[in-house]
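All protein chains but one are shown in place.
Moving on, here comes chain A:
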Amino acid sequence: MSGFRILVGCKRVIDYAVKVRVKPDKTGVVTEGVKHSMNPFDEIAVEEAVRMKEKKLASEIIAVSCGPQQCQETLRTALAMGVDRAIHVITEPKEYESMQPIHVSKILSKIATEEKADLVIVGKQAIDDDCNQTGQMTASLLDWPQATFASKIEKSNGDLSVMREIDGGLETIKVKVPAVLTSDLRLNEPRYATLPNIMKAKKKPLVTKKPSDYGVDITPRQEIVSVEDPPVRQAGQKVESVEELVTKLKEAGLV
């Protein structure tokens, strides 16, 4: 079987190490001048695709990112990790703020069809909105099987055997290709972009498209009412024994 063509979704998010600040007008968080990087789960998705290519399971990897101009940096990072080409679906910064998984999954599913992808791999969730929806919605729109929270992906005859991290432990399922996979933390450890690959990435193709090119309407379906800091953590109480703990819980009417 000739290698899979893999579509990988890469979201540009505020870097995990940055201390996020809420805007004074409570409409969102401060993004101007703040360090951004590729969503860590998407890095894991890219790494998995690149490893599949190195194992000759995949023959081509395409990275996709939806958002403003700066998303090209994210895509170049993916190219430097070993992706073959990139598609940037450009939106205005204001439109990006209200973009939701439903929009992204429509775009991804259209691209998957157009590019005749065999696999769509995305991070299980983005670290900014924690929606955990894009992969699942994309599978639904394509009417493809899905294997989410993947911590191990192996080829099994013509299909894929995927170990998933679920609340009860680990579950292994078999999915037929084409399929949508979402990556979990323990799937792999992403590589650093080597300097020679950063140089090579400059020459790899990166095309810019618009959501309308895929017939997708990105008017928001939700309205953000307000964004606030979580409440300041209150001090707890120290107890000396289990009996005292039970007493205190009973007093508070919690038991």
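Quick note on the criterion: contacts are C-beta pairs under 8 Å (C-beta built on N, C-alpha and C of every residue); 3 or more make two chains touch, one makes a residue touch a chain; residues count from 1.
Here is the rule we go by: contacts and distances are computed from a predicted model.
Per the UniProt record, the chain missing from the shown structure is "Short-chain specific acyl-CoA dehydrogenase, mitochondrial", taken from the list "Short-chain specific acyl-CoA dehydrogenase, mitochondrial", "V-type proton ATPase subunit", "3-dehydrosphinganine reductase" or "ABERRANT GROWTH AND DEATH 2, ARF-GAP domain 2". Touch with the chain omitted from the figure is made, among A:K55, A:K176, A:K202 or A:R221, by A:K202. The hidden chain makes contact, of the residues A:T113, A:S140, A:T194 or A:S212, with A:T194.
For chain A, the residues touching the chain absent from view are 37, 73, 76-77, 80, 192-196, 198-199, 201-202.
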